[in-house]
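First up is the structure itself, then whatever we jot down about it.
Note that one protein chain is taken out, while the other chains of the complex remain in position.
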Amino acid sequence: MMVMAELLDYSGHLSARIAPDRFLIPTRDASRAGITADDILIVDLDGKVLEGNRPCPTETQIHAGVYRARPDVKVVGHGHPPMSVLFTMVDRPMIAIRNFGYRFIGTPVHPDPTHIRTREQGDAVARTLGQCSCCLLRGHGSVIAANSVAEVFLDSLEMEENARSAVHAASLGPLKPITPGEAEQLKASYAKNDYRAVKIWEHYQEKARLAGLL
Amino acid sequence: MMVMAELLDYSGHLSARIAPDRFLIPTRDASRAGITADDILIVDLDGKVLEGNRPCPTETQIHAGVYRARPDVKVVGHGHPPMSVLFTMVDRPMIAIRNFGYRFIGTPVHPDPTHIRTREQGDAVARTLGQCSCCLLRGHGSVIAANSVAEVFLDSLEMEENARSAVHAASLGPLKPITPGEAEQLKASYAKNDYRAVKIWEHYQEKARLAGLL
Amino acid sequence: MMVMAELLDYSGHLSARIAPDRFLIPTRDASRAGITADDILIVDLDGKVLEGNRPCPTETQIHAGVYRARPDVKVVGHGHPPMSVLFTMVDRPMIAIRNFGYRFIGTPVHPDPTHIRTREQGDAVARTLGQCSCCLLRGHGSVIAANSVAEVFLDSLEMEENARSAVHAASLGPLKPITPGEAEQLKASYAKNDYRAVKIWEHYQEKARLAGLL
Partner (left out) sequence: MMVMAELLDYSGHLSARIAPDRFLIPTRDASRAGITADDILIVDLDGKVLEGNRPCPTETQIHAGVYRARPDVKVVGHGHPPMSVLFTMVDRPMIAIRNFGYRFIGTPVHPDPTHIRTREQGDAVARTLGQCSCCLLRGHGSVIAANSVAEVFLDSLEMEENARSAVHAASLGPLKPITPGEAEQLKASYAKNDYRAVKIWEHYQEKARLAGLL
């Protein structure tokens, strides 16, 4: 659980499916900087707490909604990445300004800026997500659906870094973002690098160790 | 008193009303990084020091002015948030680019850029503030009036974060800020989350503890 | 000497006049992060090393030139503040976007972008500086002439912070910088706060102490 702390601090709340019909999620009030096993709840796909007697996060339905709609998804992350979320507040879709950003081109934007509290709102988020691995919530944050914690971490970092580059590049003048043809080439090139999520995860663990956090 | 230190370092000076006609405020020369009980004065609503024999801050009248005009206010914070203050120097009012920013839309701007030294200047700041919880001072800083230290802290953080997002988003092109209709929805949605100020306060305390500051 | 280290690390090299015709300056190769008394030279107004047997900084003539032209100056700082220096590379003079920035409005820009090596170059810098307390060197850095180390430190910090605000504000649209009339009011208002340089100096010392540097 301790290794999750670093990520949770980064990306809001993270959940992990442990059976087809239930998942782990931290309690609403657990500080992201000092989470322990006692702060983790077991929740079903309706968003009902099965184990643990403290409240679940206000937005548990983001997670439940995605798990209901996407049996393939094992881990869901919801965060408030400040650069990525800007692409929900301007009149242009997400572009790729870094090569690794090819997979975030045109990330869908969910129009509801409020907290996702109800089952209906959770279902609506899942519809916006569709078969993608990421979507953005207007003025609010991101939802990332993946197979592992390491993948959610990698997607969070790279989506944000790509968005930061787009903001900076836009100051410089007319942009020449990654084209659809280049995106195809990059997809093929990155497909050969399936070790990346684990490598970056280990690099951040090493940094956390040097900083005395692990 | 120690828990105040972290906030004071962040937001300039903070005062707390302890009776209808008096409030606590740190001395002018106390380093925000190492404040102790000896550095705290008791001041009346005219800005006169009742207890403590060192000078009060130059701008004590910001606090006194707000307490005179607003009997409902328990805590006043004055700081120099670098991003928020930009909205006093451009030809556009504050907008909301993050969902939590809905409550800062159109934050009033006080036109006097100098130090607020006199009773008259303090009254003028209070008139600009009106019934709002925040106003900005031209080229200078912010004034936040609230019920608790945790609320001032939350407002300071979120006003600044919203302003930072607005600056970055403006590089990307025409903006689509939170609309009045969305602001109404967000007001209703956030009203259900009254635990937020305390939660964020505890999160920052946990971070400070990990950093060895508390 | 130790207290100088923090400032030197921040602002390139700093010199201090110890007699009408001589000043202290660190050696060219002393790491700014670990300077000791052995790293300090005594230099005359021609830039000739009188005491110490290691080379003086390449740009010692910046200091010598200012001391020759301005008998009133006791301390000279030369640094490479990244935001301030932008105002030498765009077609607009320095403006004030923060209230404390009023004293940097129209800071003169020296046109020579190369190292200031010769007596003639040092004299030219001093002519650009004139009776001001600061000037900028094109694409290069700043020169600050003051009465004390604390004043140079304050000017360095505030010039840079004002420039940073100008860069950020410019993204938001047409600017309404501090007007000449407001600058007059601010000059009068700040004149009453002559404790500021010492207060900020002490605050940074406190921070350095907490960080274990002093």
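As written, the chains take the letters A, B and C, and residue 1 is the first residue of each chain.
To be clear about the criterion, a residue touches a chain if its C-beta (ideal position, glycine included) is under 8 Å from a C-beta of that chain, and two chains touch if they have at least 3 such contacts.
Predicted model, so just to flag it, every value in this text is computed and none were measured.
Put simply, the missing chain touches A, C once the whole complex is considered.
Looking at C:Arg22, C:His115, C:Lys176 or C:Lys207, the residue that reaches the missing chain in the full complex is C:His115. Within the set C:Ile42, C:Leu86, C:Ala124 or C:Leu157, the residue that contacts the chain not displayed is C:Leu86.
Not every partner is drawn; the one left out touches subunit C at residues 28-29, 31-34, 58, 80, 82-83, 85-87, 89-92, 113-115, 117, 138-140, 166-168, 170-171, 213.
Residues of subunit A in contact with the chain left out of this view: 96-99, 101, 161, 164-165, 168-169, 171-178, 182, 185-186, 188-190, 192-193, 195, 199, 202-203, 206-207, 210.
The working rule: only the chains that are shown with their structure count from here on.
In this entry, subunit A maps onto subunit B through a rotation of 90 degrees when their C-alpha atoms are superposed, rounded to the nearest 5.
Among the other chains, C has the CA centre that is most remote from the centre of subunit A. Chain centres here are Cα averages; for subunit A and subunit C they lie 45 Å apart. In subunit A, the residues touching two or more other chains are 171.
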